[in-house]
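Removed from the display is one protein chain of the complex; every other protein chain stays in position.
Let's turn to chain A:
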């Protein structure tokens, strides 16, 4: 690094504006994942945008990592592409080495390690990992960009994450309610709730919209579903 002012004072022209290179972009998008007793559902919108323009209305942001694990990733799309490629390669290496597929908690731990490896030039992604654990129970793991990992039963992430999480806290976590009884969440209710929260997100967040791409993970396989959102 050379400093202009000290070594080349005549080059530091006040008023001359330079385009500074910014290695990160905010490409928006939201993910919601809900885990039940024997299933996990995860949905992400399909809008890929930058600033006030939409790159494409049909970008899938869910990555099927195995028959039991799905990753939803939003944020800086170029980082997402890179991280998911690397993740898929490392899962294949694990499979060749151990002759079995990686379990969801193992993928969750590896993802955390891979994110922290880039601590000082992070992948600017909000990741939500959903799947079934070794006992066949649904699980959701959420991350911050530098690798903090937490297991939970429901999580919203991405550009509308902060708007959706309180709604999930109330409807699934039964927070701020009196005289409620905890009951296992049926799959149909989780799916309906997921669609509802995305409809609300699309009303308020310009980076969320167009369509939701939903994956339903059960022991018998991964089901796909699409749901239209507002396109403006």
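Everything below uses one rule, namely that a residue touches a chain if its C-beta (ideal position, glycine included) is under 8 Å from a C-beta of that chain, and two chains touch if they have at least 3 such contacts; residues count from 1.
Criterion: contacts and distances are computed from a predicted model.
Of the names listed as "Ras-related protein Rab-10", "Protein translocase subunit SecA", "Proteasome subunit beta" or "Cytosolic 5'-nucleotidase 1A", the one that matches the UniProt record for the absent chain is "Proteasome subunit beta".
Only one residue in the set A:48, A:115, A:132 or A:229 touches the chain that does not appear here, and it is A:48. Interface with the hidden chain, as seen from chain A, comprises residues 1-6, 12, 18-25, 27, 48, 50, 53, 55-59, 76-78, 81-82, 120-121.
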